[in-house]
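Pasting in a structure now, in structure tokens, and then I'll have a few things to ask.
A single protein chain has been removed from this complex, and every other one stays in its place.
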């Protein structure tokens, strides 16, 4: 069944589920529900938080270990997602760009902050939509101290703008 | 009529109205439209902003007095909601978790900030959806100076995660 055969209703339902998926990631991370976080991803997911966390995490098990590792720990985190743009590649695959404003607090009470975008690919599986790949690209940080993927290239042009291909101009 | 009897369209319409309700709260608070704020709640609402504001506010009239009280005043506030997760309990009741990033400015120009979640129950009345209960749970603050309900418990587990039961995994 191609895109024209499904109606706008199915698209709205799918988009709603994809937006929920993105929201749930931040909710679960901030509430330390790590077993739930990894279930939002496909079994063979690729998650790339940046060159300081290289190589990218591959698979749910590795992702779960990363979240549980003591050195990954902050005293608190708060991730705020906005500007979600969903572009369907076909009925079961979509590309998603989501802005993130993240406030963190270390145990020494310093507060590293980050502003950027998650670039995801999502796919529909037997149990609903899952994140197949996620890459974090950064517009700016304060008190951060780790090298990140830049959202905008050195020439001032965007590095990658999959959301440009969205159906809505 | 149970959930299966209504279609996905009604659910999307209801969810859209609930998201608007949550958005309108922040819009009205920041623009000091306090008479409008209280109409977003049920007549017998319970609103719990935290132990420093105990006991919880009960009812629209008490809520209106709280917003109008001079000691409650900031020179400016800006509440940004994100990550809204809606879980329907039945056709007329839902549980909502909404992240809030709140910037405030006191008259002395200090800027208390807060990152956390509103946990709401909402219900459909004769005039549409209303907030029946709201509790603010906090992930972090800066320059805040008031005791708040924690979003995450001391053991590092989430204190309450009603949004986990959402229909979308």
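All chains are identified by letter, namely A and B, in their written order; residue positions are counted from 1 within each chain.
Everything below uses one rule, namely that a contact is a pair of C-beta atoms (placed from the backbone, for glycine too) under 8 Å apart; a residue touches a chain by one contact, two chains touch by 3 or more.
What you see is a predicted model, and the numbers here were worked out from it, not measured in a lab.
Check B:54, B:76 or B:146 against the missing chain and you find that the one touching it is B:76.
Subunit A residues in contact with the hidden partner, per the touch definition given at the top, are 8-9, 12, 15, 80, 82-85, 97, 99, 101, 115-117, 139-140, 142, 151-152, 156-158, 161, 163-164, 166, 168-169. Along subunit B, the points of touch with the absent chain fall at residues 9, 12-13, 16-17, 20-21, 23-24, 26-27, 30-33, 36, 39-40, 76-82, 101, 103, 105, 111, 127-129.
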